[in-house]
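With one protein chain withheld, the remaining protein chains of the complex are depicted in position.
For reference, chains read A, B and C in written order, and residue numbers begin at 1 within each chain.
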Amino acid sequence: MRKYVYKIIEPAKSHKDASHYFDLFIIILICLNVLAIILESEEDFRSVYADYFLRFEIFSVIIFSIEYLLRVWTCVENKKFRGAFIGRLKFISSPMALIDLLAIIPFFLPFIGVDLRFLRVLRLFRVFRILKMARYSKAFDLIKDVLKEKKEELFITAGLTAIILVIISTLMYYVEREAQPEHFSSITKALWWGIVTLTTVGYGDVFPITPIGKLMGGIITLMSIGIIALPSGIIASGYTEQIIKRKKSKDG
Amino acid sequence: MRKYVYKIIEPAKSHKDASHYFDLFIIILICLNVLAIILESEEDFRSVYADYFLRFEIFSVIIFSIEYLLRVWTCVENKKFRGAFIGRLKFISSPMALIDLLAIIPFFLPFIGVDLRFLRVLRLFRVFRILKMARYSKAFDLIKDVLKEKKEELFITAGLTAIILVIISTLMYYVEREAQPEHFSSITKALWWGIVTLTTVGYGDVFPITPIGKLMGGIITLMSIGIIALPSGIIASGYTEQIIKRKKSKDG
Amino acid sequence: MRKYVYKIIEPAKSHKDASHYFDLFIIILICLNVLAIILESEEDFRSVYADYFLRFEIFSVIIFSIEYLLRVWTCVENKKFRGAFIGRLKFISSPMALIDLLAIIPFFLPFIGVDLRFLRVLRLFRVFRILKMARYSKAFDLIKDVLKEKKEELFITAGLTAIILVIISTLMYYVEREAQPEHFSSITKALWWGIVTLTTVGYGDVFPITPIGKLMGGIITLMSIGIIALPSGIIASGYTEQIIKRKKSKDG
Partner (left out) sequence: MRKYVYKIIEPAKSHKDASHYFDLFIIILICLNVLAIILESEEDFRSVYADYFLRFEIFSVIIFSIEYLLRVWTCVENKKFRGAFIGRLKFISSPMALIDLLAIIPFFLPFIGVDLRFLRVLRLFRVFRILKMARYSKAFDLIKDVLKEKKEELFITAGLTAIILVIISTLMYYVEREAQPEHFSSITKALWWGIVTLTTVGYGDVFPITPIGKLMGGIITLMSIGIIALPSGIIASGYTEQIIKRKKSKDG
């Protein structure tokens, strides 16, 4: 019995069996949830269909809760989570199970007396229900593999970005703070300029205006983008490598 | 006779025969059409040369209509579209034939009594006449092949982009909606920020202004651009692979 | 004698001979010219040192003129430009010789009675003296080789960019012209939006403001950047290939 349920709720390997239709049902429910969150944010919809949104939310949470409980119950069928207690604890603390829990918990918190203000923040987590998709999408598998394979390079890139960000923001803070106290009154504020510039987004809300600031900003930008933007090539090649690997293991 | 016409209207394989000059004539007509569309949009030109634009439009539609009818008539010479009726139906619903139809249909609709307002929108489709070029340009062949070969990767990238867009826009909506109700009053509005930021275009019309919004926006931007912008490497490598393939098949 | 002069004015192959010092002299003169052009544009410098700038300009033009005449005289020593008249004509119409001519001609035009207004525009060409560097820099060789090797791909990319630019600008023109007549009153004006968006520069002077314009702009941007920005990978790989080739031919 438990084995049968386990097979159904796990992502299907073949088409047109119970497991496949269960997957499809969950995927559609996730998509509808995302749609509901987006539509609910529209003032016009919220006021008119508030009732429907609430009912759909209750329905979704019930389904997701059942799904979660079934997953916790049947997880011991998986070799990785053997052991009635320890196996289940392992499963519960796995990333996918945490996402499943995150998808339902905000709904149950008011019943155990959580502050309403804190709850409004928690409602924000409903959007992470989209991450439940990770179980069914190859895109997430790909990212996971790239993150694993290129972990070292990613750490280097992240570290490098952080260091460059701190240096250029500090320099810009010293140079521009007197001319633009509203934008460069502290290094943390200057960091916003640093991020917007290094990612080449360039909103245009903050930029150096003093000649020395422009000179430094120009040189810094040219150099930093060269140093930072390029390790991105590493990750890009990571994606390509992974995809080639998969094709090979599929073909042969 | 039909075979002869078919050979002429198909893209030429050798230079300096009738087919080649027919291609040239159509290509020049397409270019002139695009030029006419651009010039007609200029107030000064439209008012003075309205008459010429109309005459050129009529001339173009007549030529394109004859071309279309000839293509439908002769398409059965192509192995892919054999069968007097079924073959022609297949041809008519092929992408290239639909573009050919789209290039002429807005002109004929008023005669069968279509609403004028709807027609003004349809006139917009005239610009797609430029897509008729696809028959003669290698660029489109290349894109088509890359899209075919890398279909899977493109779906993953598109899905990933969509998911990240929804998550970051929702988060930003929750954080900024009170500070900037004009820009973040709904998730769909926040999506505009998401797209402008993720593509690093950064017009500067919408950006987080609250400290928490800037913090979140900064981290999100740095991470998301890393995750999304990079699968672009996949498509880039797709182009390169295709071009290498072509060179090889040309050489040997 | 002519052969000796030819060897001197050609880029040196070994260090520390007359040819090497001649190259160095010309390179320094080019750099000083660029510096002079930049400094002369500063109001403060122009008014105070106008005299010096003029003298330096006369000096530079004399040197560059002598250099140009010597090159024309000696070019026949090069196998490519054999033939006292035809060879020289060939040389004069070569890109490098045209750049050399462009560097001096604006100075001599007033003597043959050219309109002064036209001349002010021509003075602008002085900045192209920097292109005289092409003779001595590997960077230009590299670009030339990449442009040659990847000619086909570059044409495809350029054509593709042009087609996408026309399509998205036309669409945006139809959608936004009523809401923002100052920015989208014609397709040529909308092209400015198209270029600024496709290159992801995003100054923020022009962007869609209507909901339909934002929707279309968002989708278009996401797709177009994917299609256009990526052939850039082709050129990038072209640079890498060329550099690998050079290293190989150097090593073995």
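General remarks:
The rule is simple: contacts are C-beta pairs under 8 Å (C-beta built on N, C-alpha and C of every residue); 3 or more make two chains touch, one makes a residue touch a chain.
Model, not experiment: these values are computed from the prediction.
When the missing chain is restored to the complex, the residue among A:Phe22, A:Phe107, A:Tyr173 or A:Trp192 that touches it is A:Tyr173.
Residues of subunit C that touch the chain left out of the display are 34, 37-38, 41-43, 121, 124, 127-128, 130-131, 133, 137-139, 142-143, 157, 161, 191-192, 195-196, 199-205, 232-233, 235-237, 239-240, 243. Interface residues of subunit A with the unshown chain, by the touch rule above, are 152-153, 156-157, 159-160, 163, 166-167, 170-171, 173-174, 185-188, 197, 200-204, 207, 214, 218, 221-222, 225-227, 229-234, 236-237. Summarising the interface, subunit B meets the missing chain with residues 200-204.
By definition in this document, only the chains that are shown with their structure count from here on.
Chain contacts in this assembly form a complete graph, since each chain touches every other chain.
Mean C-alpha position of subunit B lies 31 Å from that of subunit C.
With centres defined as mean CA coordinates, subunit C is found 44 Å away from subunit A.
Looking at subunit C, residues 200-204 sit in touch with two or more other chains.
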